[in-house]
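Here the complex is missing a single protein chain, while all its other protein chains stay put.
Each chain carries a letter (A, B and C) given by its place in the written order, and its residues are counted from 1.
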Amino acid sequence: MNTIILIFIIFLGGAILTFLAGMLKGILKEVLFLASVFVPVVLFFTNISIGQTFSFQAAGFAFQWGITPLSYVFALIVAGLGLMAAIYAVSAMRNKDNVSFFYFNYILTIMSMLGILFSRDLISFFIFWEIMTWSSYLMVVYQGKDVQTVGIKYFIFSAVGAYAMLMAIVVIYSLTGSMMIDSLIQSFPGFSFNMQLLIPILLLIGFGVKSALMPLHVWAPGAYSHAPMAYSSVFSGALSKMGIYGMVIVMVSLISHIPGGHWFREVIAWLGGITAVMGTLWAIKQDDAKKLLAYSSIGQLGYIIVGVGIGTPLAMMSGLFLAVMHALFKGTLFMVVGAIERQTGTSNLTEVTGLIRKMPWTFLAALFAIIALAGIPPLGGFISKWMLYESLIGSNHYLLVIVIFFSSTAAFLYCYKFLFGFFLGQEETEWSHVKEAPAMMVVPMLILAVSTFVLGVFPGLILNPINEAMQTLGYANTQGHLWELSIIFNEWGNQIAMQPIVYTIIGIFLFFLTFLTIKGYKETRYVTTKDISSSGEVPKEHENLTFSMNFMQPFFRAVEPLMRRQIDKYYTGFANGMEALFDFTRRIYTGNGQTYAMYVVIFVVLLLLFKNIIFG
Amino acid sequence: MVGSPVLLIAIPLLAAFVIPLIGMIWKELVRIIPGLVLAYMLILSATLLYYVSQNGIIVETIAGWQPPWGINLVFSPLTGFLATLMSALGFLVWLFSYRFKRNVDFEPAKKYFIFLMLLIAGAIGIVITGDIFNQFVFIEITGISAYALTAFYTGRNSAEASFKYLMMGALASSFLLVAIAILYSQLGTLNMADIASKMHTMNPTYKIIALIFFITGIGIEAEIFPLNGWAPDAYTEAPGPVGAAFAGIVVKAGVYAIIRMIFTLFDIPSAYDFLIVIGLITLIVAETSALRQEKLKRMLAYSSIGQMGLVIVAFGIGTHEGVFAALFLMLNHAVIKPLLFFSGSSLVFNSKEKQIAEMNGLGKRMPLMAAFFSLGAFAIVGLPPFAGFWSKLSVLSAAANEGLLLIIVLILIVSVIEIVYYFRVVNRIFFQEYSREKSAAPHRPRVNALVAMFVLAIAILVIGFYPDAVTGILHNASKDLLNTDEYINNVLQLGQSLTR
Amino acid sequence: MKKFLVILILAVLGFHLFAAFSGLGFGVTRFEKGVKDFYLEKTVSELHVANTVTSIVVNFRGFDTLGEVTVLFLAVSAMGGILYKRRHHAGDRSVLFSSSSIVRSGSKLLFPAIILLGVYIFIHGHLSPGGGFQGGAIIATGFLLMLIAYENFSVSHNTLSYIESFAGIFFVVIGLLGFMNGGTFLQNFLPAGILNNLFSGGVIGIIYVMVGFKVAAELTGLIYTILHEKD
Partner (left out) sequence: MDDKLFEILEFGVYGASILLILIGLYAVLTKRSLIKIVIGMSIIDGGIHLLLITIGYLKGGTAPIFSPGYEEAAGQMVDPVPQALVLTAIVIGFGVTAVALSLIIRLYRHHHTLEIDEIKRLKW
């Protein structure tokens, strides 16, 4: 049997079997769950080669599945993160209700994401897209909190995006007579200008929703923070990348063929820039770690979109690299929050403090991820951000550089807040019972954290597949001179010169870490958080006086004008207005039979009066 | 040959007359016989459909007079498809409602099954007859059984709903008679094929006036916008399975009648545009009205009206793809909406008011019913990989092929509204807390009801995963509808002669 | 205000209807060769039925009549179903008429005559104006008269439903017999006889008699149901 179809059959059958096994006691469902994620992923890595395709016909449409170099990069994210988060989930979701339902949706999500990447035709792309949407929706509402607001909001936005995409698909079908992505790319330059504009806009609405592009992002904070954390890591790490994947195809293969379409790229890049700034600012303001990470995800996706939007070779490369890195570190961070929430029962930064000694391994994973997120060398985040700045400067987007730089600096604030709030600071007696998370949760986190480090030191591991992907997209081959694209490599030295620098940085870092730790141990003086009598005020019992409260007050006073307008309010207002309007329209049905009879007579009379216009 | 199309009508009528007698012998037979009859109709129509797809249209004459003179039944791929669909659905409705309410007395129960059987027989009659006055008679049979079924429960406002339905139905039959009078006065014939072949000789003014009265008369049955005031009330107050039968069977017959008029009988091209406009208005008004409903069945009723609007839009596109999409929508709607009605009425079975708010947390108490309901909800809003997706896709691509982008936008916006109200209910069922005071008490549906729902659910999945299972039949049917000349020739020259 | 609006709308409707129908002409032939000419010819030459309306109702368009009978059956059943109440004492009238002795004796006298007239009309349905529906309705008026005149006059509900069902079954079975003998439903499989004889027209006469019985039983049952309706 064809391996491609086998993978999907295993996924689907595994999902159903796991769901059914949920009715039994015992660990059968866990075993089935891991198997039905693990087996297809292994099959994917061993038996699938780029270019292998599988075609069939259904409902009068031609279907084709196969993997391209570009989708291979994203498939790496999905398969890797999916596998890690699956292992994590087994432990994290233990003793929860309806675990088999969680597993079912988890497998379907992984399947649909791989399906999106495998699709070479728009119909199966859309089908998998929608499966991904509803399975992730079921995860968002899984915990039953704010279902009617957050869940519905997520689904409405997804539906609007998906329907925009569906409209583009049917329009494409009517224009080309084919559903193949390749034939779309080939015949796109021949379309009329209106269509050339309409199709990318519609597609970008669809992809923009999933990748939380600025005016379409309002679903994201709620959805990311309401899903179980084991899922959120996939949600933010991999699922949002599906939007990026689609966006890459649209930006490179379609928009570059629009005559005079470069401003289109500018718009997208600027939207990405605004997304990055606003996401970061809102992230700083959050006290709940889940929300913080959710907004941070929006911001990071903004960077990626800037890279993809600018579209120069270096920018594209930085965007794709950041996409991979973001999957790794954001996946880790969501897992960390999940572990802390599981052990302490809350994810509020102002409540939990001083876990460094209780959960050292978790701290280590968080540390790596935060460093990567903040873009500090030697971890992967640094390289990608550097490349982004360089590409922006290289393509004369100075204003955008300032925006990105601002947001990137501001990101330090929430990184600090996250790390400090949870792990550092005073140890409260309230949290003295907290233990390290189970090994099955810690190991995936650490693996991901270490891989951010590995990719930071050896970026070639991931830059090579990205390079191949970019070649198929039509960028020039770097011919092995990959390293020369960025001055970080070619000015400061080549690969050989780079690594000593990295090692030096690591060495300095480790030195200071040891130094500070040892010094810190010596001079520690234990006081309670309430011990602030020196400032002259005696706090009351119920006042939360953790340092994380009103953490960045002065900063917010500075940026307040930026944050005053929330687009969410406009959406809510619009939705309420529409509901009121619709509530009014249903009053047509007055309940009086005579009125209905009157409608009939009026209908006839109108038709008779205007018969020549209507039927003439 | 296992039989002929006329048995689809004759057998249920015979059974309807026999049942009161047999009920005096053994009461249980009153419930069983309609099921047997419906099963027989299903087998008969399915075999005939197969026969027709192999050998061409069957034209059955009645009383030995050839088509322009006698009444004839036409069993073509289109009518056969609809008849098969209706009898299959009828059988499932019977299966579900077999002992639906155990506390109902014998006398009403007996009548319930007679009415149900005649409702389905009447709807099939509307579809397979080839004579406009005969169609009128069948519309009345369907109508009166529908009024009676709507008023089945004595404890509620069902009489009010039924009376409104009846008022509209009476107006509908009056308008139909006017239209028939005009047509007959001009052409001197009542046979559809004969009318179609002579239509070009008719004065255009009269043609249009006749069409207007036809559209109004049948539009009431087909739930076109300003004429559908009865529909939400009737769906709400009728028993759950009857709501399913209305949505799945009666409306389909009404839509078929309109479509037959416009596609075959009248040669007025602008009527297609009219269909699109009126269908869109129906779709939008119904779906927006459904958004804020408090009662489950009323919401389903509006949703069903909206779906019919979409079907009419798809027919109005008028191309082969459009007709195909419309038939596909009809099929999917006939499979999905009954599932929603069945599982929904099981969910709120023990509630008095049947409010949506009473469904909170029922997912944990009645997991299977809740799963069926959400499967139906997922399918009807057109999420892949369920049945509704393919029909929505084909509607949109049919519209896109004709360049009707505005229609696509409107349909998609309405789909979003549809998603909102269906998902609100699904959310309530699964993700909100069950409260003993406010939620409906759980109810264990009987095995026969479960079987009926299982069949529908499997149909949804099969169509969703393997749409080619049905597309062949649908393509044949849409070819059949569009080929007017062949219809006329077949009927007037007796088509495929019956070998018996 | 509302009435004005209604009158206005109806005036427009009436204008259009009138314009349409007066344009049609009155008492003229409008079409070249309609089905009616065929009916008028065949009813004499093949069916040997004098009353063309009957031959159309029962034979040419017999299927309509089957539907019509079903509608009537449905209406009566629906009435029973809609007005059904659990505690239903047979024999309790909701309306009590106090009728004078003139009415009583008169109706006693008239009742057989009315029944006879009804029977005559439906038996001769294929020869003269009238038929099953008309005859049945006349018989039902006879029963109505008796129900009005006598408070304790009652009809057995079971008998009525037997008649109703058997007549209906007979109709369909005749149709099916035609289906088996002649090849089409409701086909005339009996010899046509001689025009203007009582025994002519094959199954037409038989079916109309059945319709007569059925209509009589149904209308009587209907009156009976309403009379016994109580709050």
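Annotations
Everything below uses one rule, namely that a contact is a pair of C-beta atoms (placed from the backbone, for glycine too) under 8 Å apart; a residue touches a chain by one contact, two chains touch by 3 or more.
For clarity, every value in this text was computed on a predicted model and none was experimentally measured.
Shown chains touched by the undisplayed chain in the intact complex: A, B, C.
In the complete complex, the residue from B:Ile58, B:Leu82, B:Leu116 or B:Ala161 that touches the missing chain is B:Ala161.
From the set B:Val59, B:Ile180, B:Ile356 or B:Ala400, the residue in touch with the chain omitted from the display is B:Ile180, counting the whole complex.
Which of B:Met41, B:Met86, B:Ala148 or B:Met261 touches the hidden chain is settled by the complete complex: it is B:Ala148.
Residue-level contact of chain B with the missing chain is found at 133, 137, 140, 143-144, 147-148, 151, 154, 157, 159-164, 166-167, 169-171, 173-174, 177-178, 180-181, 184-185, 190, 232-233, 236-237, 289, 293. Looking at chain C, the residues touching the absent chain are 2-3, 6-7, 10, 13-14, 17-18, 21-22, 24-29, 34-37, 39-41, 43-44, 50-53, 56-57, 61, 64-65, 67-68, 71-72, 74-76, 78-79, 82-83, 128-129, 131, 133, 195-196, 222, 225-226, 229, 231. Residue positions on chain A in contact with the hidden chain: 586-587, 589-594, 597-598, 601, in rising order.
Assume only the chains that are shown with their structure count from here on.
Chain pair with the larger contact count among A-C and A-B is A-B, by C-beta pairs in contact.
Once the centre of each chain is set as its mean CA position, chain B and chain C turn out to be 30 Å apart. Chain A and chain B have CA centres that are 44 Å apart. Of all residues in chain A, those that touch two or more other chains are 601-602, 604, 608.
With touch defined as above, residues shared between interfaces to two or more other chains in chain B number as follows: 209.
On chain C, the positions that touch chain A within their shared complex are 6, 9-10, 12-13, 16.
For chain B in complex with chain C, the touching residues are 4, 6, 9-10, 13-14, 16-18, 20-21, 24, 60-65, 68-71, 105, 107-108, 111-112, 114-115, 118, 125, 133-134, 137-138, 140-141, 144-145, 147-148, 151-152, 154, 159, 162, 178, 182, 185-191, 205-206, 209, 498, 500. The touching residues of chain B, counted against chain A in their complex, run 163-164, 167-168, 171-172, 175, 208-209, 211-213, 215-216, 219-220, 226-227, 229-230, 232-233, 268, 270-271, 274, 285, 288-289, 291-293, 302, 378, 383-385, 389-390, 393-394, 396-397, 399-401, 403, 405, 408-409, 412, 415-417, 419-420, 423-424, 427-428, 430-433, 466-468, 471.
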